[in-house]
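Inspection log for the structure reproduced underneath, given as C-alpha cells.
For this view, one protein chain was removed and the others were kept in their places.
The block that comes next holds chain A.
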C-alpha cells in the first residue's frame, strides 16, 4: 500500500504520459495523438521522504466538462471520494508554451479543493521559444507549489518528487471565481442535499450528475428536480464560467509570462505540413507510407520468419528421431510444438507493424492523417478520428475499439466500433501470409514490387473498402443522438521517442504470444487429441482392414503407401474429421474440404488458430511420411483432393478462404470488448451476424467465379 495517492491531470499533448513513465519506471504506450491514454494507468514511485506514492495517469482533457467518454473519467475520479483512484494529491501537468489554456483546467481542478501542485512541462522548449515564466510569482498567485520540468529530457524530477512529498494535506490554492454566483439558489440547494461546503463541487454536480454513478436513482431524481426547478441552463452557464475563468487567469498571468517570439515553434512544423498535408502530395505520401508498412511487414520479416520456421521443423524432426516413439512424444511434437511454432513465427511481423504505428503516432503524423481524411470519412458516416481506430485495426481490433472512446459523437463512435473489426488485423496476417505464399508466385512486378506484397496490400484494401461501405449502410440505419464534432489540436512534429517504439514492439509481441498463445496452444492440444482419436469401432475396423492387407502383401513400396493411407483414413474418421465432415456440405460451395472445415471451427474463437490447426492436421497426416516435407507450406501445398487428385489449395480456394477470414468475426476478444464498450449485447450480436453472413457470401461468390 502506498502512503499517498497522486493523480496526474492535464491537457492532451502535455507530456503527461512521459512524466508518468519517468516517475513510475513502468512503461506503457504513449502517443502524440490527443487522448491516447485510454485506460487508467497506475504505478508506484518512491519519494525523497522515504514514503511511497501511487501515481494514476488520468486521460488528457481541456476541461472538467467532458466532450468524450474518455474525458468524463477525470471528473468521475476527482468527484468520488470513495473511488479507488481518488487522489490525495493532484499534479497538474501544464505545457509551458501554452500556459493560459492549460491553466483553465488548473483553475477548475483547484476549485474542487483537493491539495495540488503545478508541474510546468516543456520548460526547455518554452525558453527556446523566448517565453519566460516567473514561477515564484505564479506560485504566489495560485497558492500552490510550481515546479519546472522537462519530461522528455528527464529534467526537474527530483524537485517534483520533493514538492509532492512536501505538499500539505490541506488545500492551499487561492480562490479564483465565485462559483455560486452563476446559479445561487440551485448551488445552495445542492450543497444542502449532498452535504458539501464546496460551491464549485455543487455546481459541477448540477452540470454532470448524470455521469456520476455513486448517486442513487433517488438522489439523481432530486438533483434533476433542483436543476429544473431553478431553470439551470447548463450550456449557457458553462460558457459564462469559462469566460470568467479566463478573465481571472489574465490577471494571474499578467507580468508572469513574457513572450518574445511565440511564432518560432511553428516554422518547422509549418514547412513539414506544407508537404505532408499538400493537396496532391499529402495523399500520395500517405499511400506510400501505407505501402511501405505492408512491404516492410513482408520483406523485413522474411529472414527471421524463415529461420523460425526452419528451427521448428528441425526441432520436430530431431524430436521424432531422438525421443522414444509414443503418444506423449506425438502430443508434444505434433500438438504443442506445432502449435507453438504457428505463433512464434508471427512475432517479427507483429513487432514491425507495431513499431511503425507507434512511430506514426509519436511523431504527430497520425493527427494529420485524421485531418486529411475527415471529409472522405464523413461521407461514410465516420469522422476523421475514426481513421486512427481503423488504422490501429490493422494491428488489433481490441485496443482500437477502445481508442474509439475519444470520438465525441455517439453515432460516429458506434459506427467506428461496428466496422473496425472488418479491417484486417494482425491475426489475419498469418492466414493471408500462408495462403498467399501457396498460390501467389514470389515474383517482382516492374522490377520493384513484390507480387506477394501487392496481393497482401490488396487484401488490406479490400478489407478497408468493405469497412467503409458497411459504415455507409450503418449511417442510414442508426439514428444520431447528438451532433458530431471535429475540433482537435494538431501537435507540433517531434522526433519519435525510440525507447517508446522499442518498448511497444516488445510489449505487443509479448502480449500476442501470451494472450493469443494460451488459446492457440490449448486449441492445438485439443485438436491433436481430436484428430488422433476417434470412435473406437471405426478405428478398430480401419486397423483390421489395413492389417489384413499388409499381412498379404510383401511389396515394400506398397507398404509405405499403405501406412500413409491408414493414417489418412484414421484422420478422416477421427472426432475432428467427423466434425469437419458434418459441416462439409455447408462449406463445399466455398471450395473447402472437411480439413479446412476443422480449421474454420477452431478459429471461431480466435482466427489466428487457423495456421496452428493446419499445422496440427497436416503433421498428423504427414506423421508417417519419411520424406522431407516437414515445412507446413510444402505439406499444405502438396495436399490433394482424394477424389480428383487435384491440389486442394487452388487459387480459387485460397482466395475464397482469404475473403472468409477477412470478413468473418472470428475473435471472442473483440465480441467481449464491443460488449464492454457499448454496454449491451445488441451491438456485438449484430456485428457477429452481419460479419459472418458477409464472409460466407463473399467467399461463395469468389469461389464460384474463380474456380
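Just so we're on the same page, a residue touches a chain if its C-beta (ideal position, glycine included) is under 8 Å from a C-beta of that chain, and two chains touch if they have at least 3 such contacts; residues count from 1.
The criterion applied here is as follows: contacts and distances are computed from a predicted model.
Engineer: Which of the following names does UniProt give to the chain that is not shown: "Gluconate 2-dehydrogenase (Acceptor)", "Glutamate synthase [NADPH] putative GlxC chain", "ATP-binding cassette domain-containing protein" or "Ferrous iron transport protein A"?
Structural biologist: "Ferrous iron transport protein A"
Engineer: Touching the absent chain in the whole complex: find that residue among A:10, A:87, A:156 or A:282.
Structural biologist: A:282
Engineer: Out of A:188, A:344, A:454 or A:490, which is the one that touches the chain we can't see?
Structural biologist: Counting the whole complex, the residue in contact with the absent chain is A:490.
Engineer: Among A:106, A:182 or A:371, choose the residue that contacts the chain missing from this document, as touch is defined above.
Structural biologist: A:371
Engineer: Which of A:48, A:239 or A:535 touches the chain that is not shown?
Structural biologist: The missing chain is touched by A:239.
Engineer: Given the full complex, what residues of chain A touch the hidden partner chain?
Structural biologist: That gives, for chain A, the contact residues 62-63, 65, 67, 97-98, 100-101, 104, 235-236, 238-239, 242-243, 246, 262, 266, 269-270, 273-274, 277-280, 282-283, 371-372, 374-376, 384, 485-490, 492.
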